[in-house]
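Below you'll find the structure I mean.
Removed from the display is one protein chain of the complex; every other protein chain stays in position.
What follows is chain A.
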Amino acid sequence: MVREINSRNFIQEVINSEQAVLVDFWAPWCGPCRMLGPVIEELAEDMGEKAKFFKINVDENPEIASKYRISSIPNVMIFKNGEVVENMVGFRPKQDFQSAIAKHV
């Protein structure tokens, strides 16, 4: 399952996580983001035990978007030990995210 997070629980859920974390930065007005949503959901079904999956709305959480300098969405980042280890801009096929996560679990 992909859970929605916000600036209040971002540190606890993402930065302090011991597992690898995938974060999908999205917004409701972004067409490609809406297409990517179900792809990430599927991925979470497949790999839910290996990593954590979150999405964050950049409209509602501008401080996180600006901290990670999001300039194009969808933007998927993978965090490990609080650091961004993968930064993938734009829609991608599921397989691309799969192999990106596999590198860090």
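As a convention for this text, a contact is a pair of C-beta atoms (placed from the backbone, for glycine too) under 8 Å apart; a residue touches a chain by one contact, two chains touch by 3 or more; residues count from 1.
The definition used in the following text is that contacts and distances are computed from a predicted model.
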item: Missing subunit (named according to UniProt) among the choices "FAD-binding protein", "Hydroquinone dioxygenase small subunit", "Multisubunit sodium/proton antiporter, MrpF subunit" or "Ferredoxin-NADP+ reductase subunit alpha"; value: "FAD-binding protein"
item: Touching the absent chain when the full complex is considered, from A:5, A:23, A:58 or A:101; value: A:58
item: Absent chain, residues of chain A that touch it; value: 27, 29-32, 35-36, 38-39, 42, 58-59, 65, 69-73, 75, 87, 89-96
